[in-house]
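Excluded from the complex is one protein chain; the other protein chains are retained at their positions.
First chain written, first letter: the chains are A and B, and each begins at residue 1.
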Amino acid sequence: MVIAPGSASAPALEPKIEIENLRVCYGAEPPALDGITLTVPARQITVFFGPAGGGKSTLLRTINRLNDLVDGARTEGRVRLDGEDILGPEVDITRLRRRIGIVFALPVPLPMSIRRNLWYGLELAGERSRRVLDEAMEKALSAAALWDEVKDRLDEPAIALSGGQQQRLCLARVLALEPEVIMLDEPSSGLDPISTAKVEASLQELKQQYTVIIVPSSVQQASRLADWAGFFLQGELVEWASGRELFLAPKDRRTEDYLTGRFG
Amino acid sequence: MARTRHPLEAAIESIVRLSGWSAIVFVALISLFLLKEGLPAFGEVPLASLFGTRWYPIEGFYALGPLIWGSLVVTVGAALFAVPLGVGAAMFIAEVAPRWLREVLKPLVEILAGLPSVVLGFLGIVVLVPAIRETLGLATGLTALTGSLLLAGMALPTIVSVAEDALDAVPSAYKIGSLALGASRWQTLWRVTLPAARTGVLTAIMLGVGRAIGETMAVMMVTGNAPVVLFGPHALVSPVRTMTATVAAEMGEVARGSVHYHVLFTVGLVLFVISFVVNVLASIVLLKRRAAAGRMLS
Partner (left out) sequence: MTAGERRLLIQRVAFSTLGLATALTVLPIILIVGVIAWKGMPALAPSFLFEAPRDGLRAGGIWPALVGTVYLTVGTGLIAVPVGLAAAIYLSEYARETFFTRAIRIAIINLAGIPSVVYGLFGLALFVLFLKLGTSIVAASLTLSIMTLPVIISTAEEALRAVPQSFRLVSQGMGGTKWQTIRRIVLPQALPGILTGVILGLERAAGETAPILFTGAALFLPQLPRSIFDETMALPYHLFVISTQVPGMPVKVQFGTALVLLVFVLSMNVLATFIRSYHRRRRQW
């Protein structure tokens, strides 16, 4: 499987998610995504970026089937996780969503304590042992660089955390499930620079173990993080290459225009 | 990844769907049973009697006219009191009253909504009936007017709360825009907010008056229950008999399956049809507004 057309560094990488000719429509509107073909490599940071309305979030929500919750959403094409189709009606969506975690743009702490937020996903999966739950919680909070800040107030409501802490809580909550892929949809759109730096630092750590897909909040963030990058414009994947190539030597005129700030 | 079936999920979805449908089933059942028990009357009672002018079941006179007229007089009377007061109070609560006063007034109106109609009827008998007899120098205080006053009380909470919601839902951008152009608060309320909320306010009036037509106990207790048709203003200060009161007062004493029994169901059918029309109209307006609000949000 070719990961990036014309990329010499590709063969060493293991494909995680293969997307082929994907098309997503909402109702009668023009497709939100059309003709998308790309392969997300395992244990790398993949960045989807571009101006608003390009279909980046739609792509994330298609990959873990959250689009199923939207009335009138139709999906065509193929998406495979480790070679298995994940769009078919026979797919166990619940299990799929545990394998592919997602963190949303605005932090959404569930209306319960920090501890119960971290337990939540495992409890849904049927985990009852408090020891297991607490261990997973500590591990996940540490990985999200939040443990030291909250270890003494685990039973306080999660809503009491600051915005940056809440976003890391959401990341930790997904990590507690030990997913294979972590997707983040503009995770630092509402965050101050220090919190953003903390989130980004944890992402660099996480990619040792997880496949990370991120829709960044800015081009700068995209270029800082990207091992692989796709530029999306109005539902089309304009360019797909390694981060270095795409940000230093874009091939498509539109990518270049966007990167140099001519629009967007 | 084979899909694991979730029998619990499927079972729950079926249960809640069935419950959702139950609302339609109940409306259907209600119309079915009213028709089943009410339609025979049209075969048993000569049409001339049904559409005549006398309600005197003992002698076989079953005219619906006087009862409908009675309901109409009492309801129109109630609307005369309740509409200006209700809309005025809604305007005051939504746009004039300071926050703390709002917090006091709204629960008070809810208390009125919660008052059982027998309690109002009882107070009507011991307070209102003698007061009206003496003030107006009448032979009896059991009049349409007395019923109207109580019914106004029953209709008010509906009018106030629905109209208040409608006024409250007017986008504040309209109000700010008007105030920014130099209009006073009153001008803004009268020329911008109220017209913008007019469908909601009309719905409120319709629902409130609809409630008044269907009110039973309070009316039965204070209107004297005389099935006579009087025209002109003195109809308000004479005893009347409404549809609801007739059913409530007479159903307990009729033989099941008798002509009288069937006619009372016919009266019920008329009441059902009236409320059906009023509520379908109101719900179309309310649902439309809700859809519009949904569009605004997305």
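Just so it is clear, a contact is a pair of C-beta atoms (placed from the backbone, for glycine too) under 8 Å apart; a residue touches a chain by one contact, two chains touch by 3 or more.
A quick note: this is a predicted structure, and the numbers were derived from the prediction, not measured.
In the complete complex, the hidden chain is touched by one of B:123, B:202 or B:259, namely B:123. Of the options B:170, B:240 or B:282, the residue whose C-beta touches the omitted chain is B:282.
Contact with the chain that does not appear here is found for just one residue of B:45, B:64 or B:91, B:91.
For the options B:12, B:80 or B:181, the residue in contact with the chain missing from this view is B:12. Remark: the residues of subunit B touching the chain excluded from display are 6, 8-9, 12-13, 15-24, 26-27, 29-30, 33-34, 36-37, 84-89, 91-93, 96-97, 105, 107-112, 114-123, 125-127, 153, 156, 160, 184-187, 190, 207, 210-211, 213-217, 221, 244, 247-248, 251-252, 256, 264-265, 268, 271-272, 275-276, 278-280, 282-284, 286-287.
Although one chain is not displayed, subunit A still touches it through residues 64, 66, 69, 71, 94-98, 101-102, 104, 106, 108-111, 120-121, 123-125, 157, 159, 170, 173-174, 177.
Operating definition for what follows: only the chains that are shown with their structure count from here on.
Distance from the subunit A centre to the subunit B centre is 54 Å, each centre being the mean of its Cα atoms.
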